Every structure is written in structure tokens, then in C-alpha cells.
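One protein chain omitted, others in place.
Going by the order they are written in, the chains are A and B; count residues from 1 in each one.
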Amino acid sequence: MTALATGWAGPARIRAHSRRLGDLIRQPVLVLSWIVVLIVIGWALFPSVFTDHSPFAGDTTASFVPPSAEHWFGTDRLGRDLFARSVYGARTTLTATLLAVLIAFGLGAVVGLSAGFAGGLVDTAIMRVVDVFLAIPSLLLAMVIVSVLGYSTNNIALAVGISSIASFARVMRAQVLTVVNQDYVRAAYGLGVGRLGVMVRHVVPNSLSSVIALAALEVGTGVLAVASLGFLGYGAPPPQPEWGLLVAEGRDYVAVHPWASILPGLALAVVVIATHRISTSLRKENR
Amino acid sequence: MLRYVALKVGRALFVVWAAFTVTFVLLFVLPANPVDLLFDPAEINAIPDEVKAQVAANYGFNKPVVLQYLDRFGHAVIGDFGNSVQSGKPVTRAILDVLPSTLVLASGALVLAVLIAFGIALVATATRRPWLRNLVEALPSGAVSVPVFLSGILVLQIFSFRLGWFPSFGDDGVRSLILPLITLAVPVAGPIAQLLVRSFGTELHSGYVTTSWAKGATRGSILVRDVFRNASLPALTIAGVTFGNLIAGSVITETVFARQGIGRMTQTAINTLDVPLVAGIVVLVAASFALINLVVDLICPVLDPRLRATLTTGGTA
């Protein structure tokens, strides 16, 4: 309260901006995380800028070449450059993840908002259904959904998205319930604002922030889920590069040529760690 | 009190029933032609229609959906999920055969994960060195970020192939259990540790801790006597999530280490589209989840006198 009471003077918005930049520079890990994420987005958008090798054409005489200046991640059994396959794989994996997060975030937010705002029987009914979907671990649910839809990267995205709707809905509902009981929402009703107005002007904007932080976290988790399903073989058919599949392909030779699975896997892990770090900073800012 | 128990039991039963229904819809109703799911996609066109019709009749697919549902539900209630397509064994039998192996792995990993999580939380809270606290607090998010299939392969590479301490594959004896155990425990420990670090931190700065300082308590005794119990209670609330992580983790772990178990069986069942087996597994998992949450709901009032009080005065949960 003290800080709030004394911190108002001056052009506060400008100061807040410069402070944010200053804070960012003071957190090298966070800066590094942003750089990692930006590079990987670059991989997905313009893969040819980052590598001269083809992800598909290999030189069978040069199979399992260890990492070198020429082949950063080495080559696989068919002599294909694994770095190139990782770069091109970013597109497959990230597109699927983005789609999954959009599905989960969009539907989850709507379901959670309806439950929290409507309250009563509607709330109870929706939340019991959400309970059921929470009771089936999302990887298992995603596997079942993929098995019904058929194997493909798009279906993986759909499955991962659907299986995460429930957790988004739960977070959104909890947040909506907190906001609905705030004085400023009661105040708005007291001022004569209608239900729809209260929802659009107060409840939604104030509830979304924590769900957006969750969405940032879900990007990391989504990459993991997509890659896991790819690893298990439910994704794109083999010549296509996909991160989980890359690890799975290298796995049979791990005893002799460990880099073939470990380097693409590490690239994946670094990306997930970076997104987690970013989502943590988003959550802190919300507080 | 009785009302509370009845409400919670009812909710658990509902979840199991609904999970069965969802699975039924997903596997038997949604597919345009559920019979096709029973055959290998590559050979589907080579199979004569009479055979398909025969199989459909065997599985009851020619009956109206409602009848199929009631029939399957009736059998499921007494534990009969039909026969596995691949092995021909009853689903329940097939599951029970591999269940012990997964139980050993999962419970061992859970114990290890909880130990790791508490270790991290205690070190992060007890230390007065900022660099150590920052380092330890970063561990959980690292643990959840590294994919299980990667950590499994890394562990294999280092401890089995390089150092030769443990066997790489198979499921005989304790020595072959160690590596899968570690692989599975790490991602399961992550979320628990994140929660504990947070709640230990909150509780350490709460009012009653100030009271304890003022009593003349030392840091150690405050952590042990005051913070530990209050900060550990929230960990129970993510028991269900932890269970989900164990299941998801064992699917991958068992695949990487070629161990038999529920996880590996799930993967094979999905790969071979063994629909009855998949349905059985999903319902089993959902039932376990519901049971765990039920136990947590019933245990919490025992551990927290405040909850007990709201129950005995007749409040709803």
C-alpha cells in the first residue's frame, strides 16, 4: 500500500517501460531464452536461411558422420544432415504446437468463462464434465484421439489441443470466480452496468492475464506433448523431419552413435526450457 | 460428515462412469466404421466384406448404439471389457498380467520424486546463500522441460553404455529397475517441487512464523515444526496431476527401456488398434485417478483441523 501511495508521481508509464527494459537486461537467462525462441521461430519460418543442407537428400556413403563443422549435429543412417533435419523439423513441431495451444486456449477460455460467470447449475454441469477429462491423463487421451483420427501431425495437434482444454477451462474458471467476487465487479453492477457489460469490460480482461501466462507455459508443454507423440510414431510419416521422430530414429543406434538422437533432443529441451523461463517471467509480471 | 463422504464417493463414481462413456463414444461411435479400426490399415482393402461383417457381428457393431453401450456397460461393471484383439486374452487378464511391473516402477518413482521434491524445497528455503537458492529453484522447471524420451536415452547412454553400471534393457531384478526409476522420477518430481518451493516460501513469511521467531525459535526448528506441515498440505492437491504424470511418463519410459507394463501395453494397443484393450486401460486409469482424488479428499480433513471444523458444522465442501 505504501508503494502504491507514494509511487504515483511523474510520467509513470514511461518510467514503467524503461524499468522493464532495465530489468530485462539484468536477467541474462531471460534474454537468452528470448533469443532461443526467436531463433527457433526463424527456423520454422525460413529454414533455408539457417542451413545449406537438405533435410531429405542424404549421402549414404556418409552415414553416421559425427558432429563436425560441416555437419553440426552429425548425420543419420541415410547420411542426411541432422542439423538441417532439426531446423526443418521446427516447422512441423511448432505449427502443431501453435495449433494445439490455440485450440486449448480458445475453447478452454470460453468454457471456463461460461462456467464461472453463469454459476449455479451450468457451472456444476460444465465442471463435472471437465473433471472427467482431467481424470484421463492428457498424453493418454491424446493417444486415443490420434488413434481414432489417424496418424498425422495435424491430428496430433488436434489431439494435444483437445486434451488440454480441461486444464485451461479450470484455470479460467478459477480466475473468473476470483474476479467476479471482487468489489469492482459488484461496484459495476451497483452503478447500473448490465451483465454483459460487466463481463466484457471487467471480468474478461481481468481474468485473461493468468490464462495467457498458462498459454505461454503450455507452449513448452505442447512442444513436449507433440514431440512425445511423434517419438511414439503417431506423427508425420518418416521422411518428414519432426523433433520427436528425429529422436526416435536415432534411438536404435544410441549405443554406437549417441549424438544422432541426443543432439536433436537437446535442441528440443533447450527450446522448452526457454519457453518455461519466459512464461515464469510473464506470471511474475501479472502479480 | 457423512454427507461429505457420500458426495465425494458419488463424484468419483460419476467420473469413472463418464470416462467409460467418453471412451465408448470415442472408440465405438465416432469412427465411421469401427470395424475398420480392428484391422491393420495396410490390409484393410484386402479383407473380404463377409469377414468384416462376421467380425462386426462378433463385436456387436451391427446392433443399435444404445444396445451396444448398455451391453458393454453391463459387462464393464463386473470387470469384463471383452477380449484383446491381438492376444485374444480377456482385457482384464491382460492388464492384470503387466500391472505389477508398472506398479513397482511407478510407486518407486513416486517415492523418489517426493524425496527429490522435498529436498529441493528444503534446500531452497533453508539456505541463506542467494546463488544456491536461485540454482536449486531453477531445477524443477528444468526437470519438467527435458522430454522423458531424451532423459531416458541420456541416462542409458551414460550409466549403461559408457559406465556399464546398469543393464540397458529388460525387466529382471532390481538393477534393471534403477535407470527407469530415475528417468520417471525426474519429470514427476518437477511439478511437486515447484509447488513445494512456492508454498514453503509463502509459509516461511506467514504471521505464525513471525510469532515463532519472537518465541525465540531457531531457523531449523521453525522449518521443521511450523513450516513443514503447513507447506506440505498443498502437495496433496496435485496428487491427481502427479498420477497423470506417472502414467504419461511410464508410457515413454517403458518404451525407451523396453520394459513390460501398462505404459508399453497402451502404446502397443494403440499401435495395433486393439480397441477393447484401449478402452479397458482408459477406464482403469480414470478409475485410479478418481480413487486417488477420493482418498485425498478424505485425508485432507484428517490433516487439517480447519477443514474438519467446517465439515462438522455442516458446511458443504
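By our rule, contacts are C-beta pairs under 8 Å (C-beta built on N, C-alpha and C of every residue); 3 or more make two chains touch, one makes a residue touch a chain.
Please note the rule applied: contacts and distances are computed from a predicted model.
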item: Omitted chain (choose from "Membrane protein", "Menaquinol:cytochrome c reductase iron-sulfur subunit", "ATP synthase gamma chain" or "Peptide/nickel transport system ATP-binding protein") - UniProt protein name; value: "Peptide/nickel transport system ATP-binding protein"
item: Residues from subunit A at the interface with the omitted partner, ascending; value: 1-2, 4-8, 12, 22-23, 26, 182-184, 186-195, 197, 201-202, 205-206
item: Interface with the unshown chain - residue positions in subunit B; value: 205-208, 210-219, 225-226, 229-230, 233, 303-306, 309, 314-315
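Everything below uses one rule, namely that only the chains that are shown with their structure count from here on.
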item: Cα-centroid distance, subunit A relative to subunit B, in whole angstrom; value: 22
item: Of subunit A, residues touching subunit B in the complex; value: 128-129, 131-141, 143-148, 220-221, 224, 227-228, 231-234, 244, 247-248, 251, 254-255, 258, 261-262, 265-266, 268-269, 272-273, 276-277, 280
item: Subunit A-touching residues of subunit B, taken from the complex the two chains share; value: 11, 14-15, 18-19, 22-23, 26-27, 30-31, 37, 141-142, 144-150, 153-154, 156-157, 161, 168, 240, 243-245, 247-248, 251-252, 255-256, 266-267, 270-271, 273, 278, 281-282, 285-286, 289-290
